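Each remark here refers to the structure printed beneath this line.
Only one protein chain is missing; all other protein chains are in place.
Showing subunit A:
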Amino acid sequence: MAHVSIRDVRKSFGSVSIIKGVDIDILDGEFVILVGPSGCGKSTLLRMIAGLEDITAGEIRIGSRIVNDVPPKDRDIAMVFQSYALYPHMTVAENMGFSLKLKGMPQVEQKKRVGDAAASLGLTPLLDRYPRQLSGGQRQRVAMGRAIVRDPQVFLFDEPLSNLDAKLRVAMRAEIKELHQRLKTTTIYVTHDQIEAMTMADKIVVMHDGTVEQIGAPLELYDRPANRFVAGFIGSPAMNFIEGCLEQDGLALPSGTVLPVEAQLPVARGSKLTCGIRPEHLQIAPPGTPGSIPATVAVVEPTGADTTLIVKAEGGHLTAVLRERSTLRPGEAVALKPAAHQAHLFDEQGGRIAAA
């Protein structure tokens, strides 16, 4: 096990800059998830940590060792790929034991290690099968088995669940988390799925356009997003954003509603702000309630546990999540009242100002 530190790491292909100076500290035994939209550089960063991509500038340390110029096999890492990258012509046992064989480990020891790893993942009956004879979930487990037999200092996962169906993904999510709790190996996990990030991570790194937008614990990112990007990216359904203008008695929204804000805001009156409200912080109120936003129901999506309501308001669509079942129908007039002190304010550059 080891801590990993990434210092001002940059990567460019020719004149195109992909990673624009990233600093991340990953503690020993921590489960860190790099999350962001496609093309944000998260996979490239992971491949740089693995040693599969060169580092243009900066420094990556695993443990106390700078690994910039260390080849992947000497970094003491194991990686699980999105496509699993199992060797199609080798059996499950051979796939898992390949790295041990290359190390020149004695056969008996190899067999024992593969057997142990297979047992812990429930793969023992499959050891003689070929990857093509396995289901998606089993392949995924073999890919993880191949990583654990090596007992590496760091596990790297590159979107390992994105090829699985929704149900299996939830099951494997729990399995990976359990595995981490058992082995306590430092883990770096890349995904574009913010639910995966929220549910599994000790610490989330939100990336966008080659830079780190925010690093923090899942709920910290949810409750105090550093900027509009993080606010919009974390949380599902996504946060509602309403443009408004700061006035004497609060934030004036396009609908004419005035949202009360903290008295001491570090911005001048009259400046344009964006107000972010999570869907669960919008409540249904009778039309005409003071401080509420008038709207028309567009779509009602009952999920059983709760109901998602998409409404049309002045300035765009809003989403609300109601805990109770709803009898509302499309076309009906409603009013949505933001919960007190739950709104986030962002300035025109998207930076966080304060909670309203």
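Rule of thumb we're sticking to: contacts are C-beta pairs under 8 Å (C-beta built on N, C-alpha and C of every residue); 3 or more make two chains touch, one makes a residue touch a chain; residues count from 1.
What we mean here is this: contacts and distances are computed from a predicted model.
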_Protein name as given in UniProt for the chain not displayed, "protein-glutamate O-methyltransferase", "Hydrolase TatD", "ABC transporter permease subunit" or "N-methylglutamate synthase subunit B"_ = "ABC transporter permease subunit"
*In the complete assembly, which of A:L102, A:A166, A:A268 or A:A305 touches the absent chain?*
A:L102
*Would you indicate which residue among A:I6, A:I24, A:C40 or A:A78 is in contact with the undisplayed chain?*
A:A78
_Across the whole complex, list the residues on subunit A that are touched by the chain not included here._
47, 50-52, 71-73, 77-79, 81-83, 85-89, 98-99, 102-103, 146, 150
